[in-house]
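Only one protein chain is missing from this complex, and each of the others stays in its spot.
Every chain is named by a letter (A and B) in the order it is written, and numbering of its residues begins at 1.
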Amino acid sequence: MTALLPRLHVRDLHTRLLQGDSPLPLVRGVSFDLHDGQTLALVGESGSGKSLTALSLMRLLARNARWECSGQALLTDAQGQQHDMLKVSDEHMRQLRGHQIAMIFQEPMTCLNPVLTVGEQIAESVRLHLGLDTRAARAQALRALEQVEMPAARQRLDEYPHQLSGGMRQRVMIAMAMVCEPRVLIADEPTTALDVTIQAQILALMSRLQKDTGMSMLFITHNLGVVAHHAERVAVMYAGQVVEQAGVHELFAKPAHPYTQGLLACLPGRARQLARQSGQAVALQDIPGQAPAMNRLGSGCSFAERCSVSLPACQLQAPPWLGIATHARLCHLEGHP
Amino acid sequence: MAEWRLLLKTLFARRVVLIALVLLALMLLMAAISQWVLPHDPMAMKVSQRLRAPNWNHWSGTDELGRDITSRIFYGARYSLAIGAGTALLAAFFGTLLGLLAGFFKHLDAPLMRCVDAMMAFPDILLGIALVSILGASPTNVVLALTIVYTPRVARVVRASTLVIRELPYVEAARAVGVSTPRLLSVHILPNLMSPILVQLSFIFAYALLAEAGLSFLGVGVGAEIPTWGTMVAASTQYADRAFWTLFFPGMAIVLTALSLQILGDGVRDLLDPRLKGMQ
Partner (left out) sequence: MSRMSWGILGRTLLGRLGGMLAVLSLVSVLVFLLTRLAAGDPMAMLLGDQASLADIALARERYGLDQPLLAQFVLWLGEVLKGNLGQSIFLQTPVTQVLLDRAEPTAWLAIFSVSLAMLIGVPCGIASAVWRGRWIDQCVSTLAMLGASMPSFWMGLLVIQLLAVGAGWFPVSGYGEPGAGWLTRLHHLLLPSLVLGTLNSALIIRFTRASMLDILGEDYIRTARSKGLTESTVVLKHALRNALVPILTVLGLTLALMIGGAVVTETVFNLPGLGNLVVRAVLRRDYPVIQGALLVIAGIYVIINFTIDVLYVFVDPRVRHG
């Protein structure tokens, strides 16, 4: 862990959807730090607000709705200058996007423009942010494709997305995002839509690229298995809040928040482990109930009604942050094993 | 019942849609009760009163035979609206039949659609003119001719929707369970087509209205004796320079009605949009 300034410092991010009478809070006070060369995994179920967190930081929220974002998101660029991404002008943010901070998305098919060649989609970033001319930009695009281990890269430059397989399209997305050497990469479930064998390849590629360039990664996923092998730190999200933050080994060995414990207990591998230890068959566990509707949240802990160890206070009072800097949880329960 | 209220609330989310519906309802009402409520007899000719500008007695003035234009507009509404509605309903019926068959039965698709393409190769007015000239000028024939003109358009839309609905999971499930084809078509697929069909109904009503007016203007429509809005505009061409109101008011009637119908159609389409997306 480095004591230097974090590459990305997010403090108290709130995102509300403005609709009808009252704004709907969907991201409720998310804070985290991302250091150079580090991967932070943002884990949670669908609807927990992890994608929205990323989109809010990038200021890419859907334009057919009205949003309200507050908080602080300090990005330290390659020259050491700080920018508050939530407060700078649209034009300023536009210059940061694709250059200092980049994002890759889940569905490579729909995320690439079908009528432009792969090479063009990569080269236009280069021309815009690095000011290179057409030929130099094209050479750079080729290098980017080679970096992401694209077979027959030179040929691919002039091909269209529909001519490529899912894995290759995701490589293109990664190439597009990385060609201007951003300091931070946000990856929103980049392998969820891919075949299992390709998933492993892409994940390995991303790890290697990260080591080579020293960039930081915010890795959003609902797959705990991926987290175990590719992240250094983990933030667990539930109902728009981060409920636990820890180093990856600590989180798996000693989960402190009841939700995290429940998540880990759901893993079939866990059941197998327990069965081996106790010598008896163990039933697969799940967390009873459903994630709460965001417009009907009470004043207490949002997990309280599904929590097997909740106290009466949990329903009424918002839980505090407990624990130490490197392993914190949002919970009332003291010293829970 | 709560679903109906939500439906109506979404439909009237834009005030224009409500205004359009009210306007249409008023027009229909006037057409229906015109016989008893009109200020003047629409057919009464008073040559001494010919081509009078709008005044308190005659709100839209009088035409070349001294007939009150306002009364004629409301009386003529019956014919214009009846022709428009008749065409829309018939075109919707036959178009749905064609589109459903073409969309559902793969081997019928190509031949039926080629026929539709061939029909659509003739611009509306032209086909209408050709058909009316064969059949003869009368309201019934105009409805018949325009039905033939607009059926292909409905068929295209219904076919496109059928193709989508046919692939939906619950239709496949119904088929797998062994539901008979007629039942599949009528109970499972047809209800989902209601929304696009309603939208088409609204628009074709508007197009038929405009087409009938055009045909009557050209002299190949319902025949000059029948007071549709189209024949009124046609008759006014000679007098338009001296008596602008003879041209203006019947035309405005057409514009306002067609506009209201299109706004309503758009409103219904906006309504079904999120629902369609939810289906997919």
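Please note the rule applied: a residue touches a chain if its C-beta (ideal position, glycine included) is under 8 Å from a C-beta of that chain, and two chains touch if they have at least 3 such contacts.
On a predicted model such as this, the values are computed, not experimentally measured, just so you know.
Residue-wise, the contact with the chain that is not shown comes from A:T110, picked out of A:Q19, A:Q82, A:T110 or A:T326.
The omitted chain makes contact with just one of the residues B:L65, B:L97, B:L247 or B:L272: B:L247. Within the full complex, the residue among B:C115, B:L184 or B:A224 touching the omitted chain is B:C115.
By the touch criterion stated above, the residues of subunit B touching the omitted chain are 114-115, 117-126, 129-131, 133-134, 206, 210, 213-214, 217-220, 230, 233, 236-237, 240-241, 244, 247-248, 251, 254-256, 258-259, 262-263, 266.
As for the chain not pictured, it touches subunit A at residues 58, 60, 63-64, 94-99, 102-103, 105, 107, 110-116, 124-125, 128-129, 160, 162-163, 173, 176-177.
Definition applied: only the chains that are shown with their structure count from here on.
Subunit A and subunit B have Cα centroids separated by 53 Å.
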